[in-house]
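With one protein chain removed, the remaining protein chains of the complex are shown where they sit.
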Amino acid sequence: MGWRWFHQWGSPRWFYERAGRWQLVCGWLALTLLITGSFWGLALAPVDYQQGNSYRIIYLHVPVAFLAQALYTAMAVCAVVLFVWKMKLADVAMQSIAVMGFAFTALSLVSGAVWGKPTWGTYWVWDARLTSMLILAFLYLGVIGLRAAIQDPDQAGKACGILVLVGVVNLPIIKYSVEWWNTLHQPASLKLTEKPAMPASMWIPLLINILGYYIAAGYLILGSMRAIVLERERRSAWVRELVSHA
Amino acid sequence: MIFEPIDIEISDLSCERDDRSLFKNLSMTLNSGQILRVAGPNGAGKTTLLRTIAGLFDIQTGTIRMNQSPLTECLQQILYIGHKPQVTKDLTVLDNLKFLTGSDEDHLKRVLSDVGLKGYHDSLVKELSQGQGRRCALARLWCVEAPIWILDEPYTALDVEMVKTLDARITSHATAGGICLFTTHQPPQSLNYTTLELGHVT
Amino acid sequence: MLEFQFASLTEFFEMAPHGVYVWPIYGLGLLVLSGLTFANARQHRRAVRMIQRNLEREETHEP
Partner (left out) sequence: MSLERRMFTRELKLIAARPGDILKPIWFLMLVISMVPLALAPDSDLLSEIGSAMIWVATLLALLLNAEHLFQSDFSDGVLEQWLFLDRPLVWLVGLKLITHWLFHVLPLILITPIAGIILSVPTDVLLALLVTLVIATPALTCFSGLGAALTLGSSRSGILGVLVMMPLFVPVVILAAGVLIRAMDGSDTLPLLALLGAFSVVAATFVPIVVSAAIRLNIGGSN
């Protein structure tokens, strides 16, 4: 009882049909939130008295950096679902999330570096957060590369699942070791600490944008998953019917 | 030696590869002394069936039980020779067989003369011809005491004489109460076997 | 609380002195989001077209 909602996810057809609708909702919602949040952040939020206008990058950087890390965890959850319940959709999700995760990680790295230029006077410092973000980008790339190298999709999915699980166990260790390494080599003077008391007009748009980017990621992942489901299920009757009516 | 009675029960075995159904709802029972040839055109799923029974492929649907217990617990009862060489090219014939069978040197030398590789024990496998390499892989049939043999294309690259020797070995294995499954495109002459046709099941 | 922080639109686009850093990043963000959306749509379209081609091929082979 009560498990039907979970087993429905085992049906690619059910997912494909529903995902189309969710995607639409997510897309418009994300667009509205992102336009609101970004405009608020760029134009209406007060200037930071220390960093000047360059701080406005956080309305993109912070949500994207959050996403980059959250997506890896999401991928690990998918890997667990794949191994425990043998749900093929979880593998599809893993494939989509890896690509989106890498895109967001790269975006957060670039935005972090550009933010660093006016703030620290240089594009790149071996700051703990930037460094672990860089490692995260390599981890995502590994998952994408492994998937691309193995022909059989089932096998590729399982291999990626193993890699993701090993990665997610290692991720905290990597993070802590990088932080420790950072204190070992340079004093914390360059470390950028978030000011604890941000006025509401500063953090509300940040919150809106965080929500907006999460929903946008959902929109993108759903879209990519639908395409992959269609491709993988190309022989099944429902896909043939769907396509021939289109 | 005589093997304990053994049976393999396959029920409702189905397999799909690359969106193609290879076999569907395959059910059969194999008993001690049975020799089964799996036949069918290329791509009919012969190798897949053999590898599934050998436990190398995961079962997609259905069950395979040996003496009432699940397949995965009985892998040591199986001798599988696939169409990969199954031997290391850079090692000598003797070293290869020593590792895979654990038999002692004298026994192995006797076996080698049985399969027509007398005097080759010190040769590296890469120095052998294709047929000789195959003989080296098949020499394990004379060493390992596994009751279930699963041989994928054992007759490939063998000459007439070796085919006869192999037929005789399979027959004596079945007489001793073993089971042998094999695939081949040239039906062996001097062997009593039953045939399972794949590729016609829909 | 919600008031435009810049004296004019030009000043807004200049965002002195950091406009050079801020605007390209938002441009890049827009590019990534729209690029991924576009890539998804393209992948979907290609999948549909591939399946259609397969169907047509089957029809000509098996009358």
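Read from first to last, the chains carry the letters A, B and C; within each, the first residue is number 1.
One rule holds for everything that comes next: contacts are C-beta pairs under 8 Å (C-beta built on N, C-alpha and C of every residue); 3 or more make two chains touch, one makes a residue touch a chain.
Remember, it's a predicted structure, so these values are computed and weren't measured experimentally.
Enquirer: Going by the touch rule at the top, give the shown chains the omitted chain contacts.
Expert: Looking at the complete complex, the unshown chain comes into contact with A, B.
Enquirer: Decide which residue listed in B:33, B:62 or B:82 touches the omitted chain of the complex.
Expert: B:82
Enquirer: Looking beyond the chains shown, say which of A:25, A:162 or A:207 touches the absent one.
Expert: A:162
Enquirer: Taking the entire complex into account, which one of B:39, B:56 or B:176 touches the absent chain?
Expert: Residue touching the absent chain, from the options given: B:56.
Enquirer: Using the touch definition up top, pick the residue from A:26, A:87, A:103 or A:139 that touches the left-out chain.
Expert: Looking across A:26, A:87, A:103 or A:139, the contact with the absent chain belongs to A:139.
Enquirer: Using the touch definition up top, pick the residue from A:6, A:28 or A:181 that touches the left-out chain.
Expert: Of all options in A:6, A:28 or A:181, contact with the hidden chain holds for A:181.
Enquirer: Considering the entire assembly, which residues of subunit B contact the chain that has been omitted?
Expert: Given the touch definition above, subunit B has residues 47-48, 51, 54-58, 75-76, 78-80, 82, 84-92, 95, 98-100, 102, 104, 124, 146 touching the missing chain.
Enquirer: In the full complex, which residues of subunit A touch the absent chain?
Expert: Within subunit A, the residues that touch the unshown chain are 135, 138-139, 141-142, 145-146, 149-152, 154-156, 158-159, 162-163, 165-167, 170, 173-174, 176-178, 180-181, 184.
Everything that follows uses one rule, which is that only the chains that are shown with their structure count from here on.
Enquirer: Which chain's mean C-alpha position is the greatest distance from subunit A's?
Expert: Between subunit A and the rest, the longest centre separation is with B.
Enquirer: Between subunit A and subunit B, what distance separates the C-alpha centroids? Give it in angstrom.
Expert: 49
Enquirer: Would you mind listing the residues of subunit A that make contact with two or more other chains?
Expert: Only 234 qualify.
Enquirer: Under the definition above, what is the set of subunit C residues touching subunit A in their complex?
Expert: 1-6, 12, 15-19, 21-22, 24-26, 28-29, 32-33, 36-37, 39-41, 43-44, 47-48, 50-52, 54-55
Enquirer: State the interface residues of subunit A toward subunit C in the complex, per the touch definition above.
Expert: The contact residues of subunit A facing subunit C are 38, 40, 42-47, 52-54, 56-57, 60-61, 64, 100, 103-104, 107, 110-111, 114-115, 117-118, 200-201, 216, 219-220, 223-224, 226-228, 230-231, 234, 239-240, 243-244, 246.
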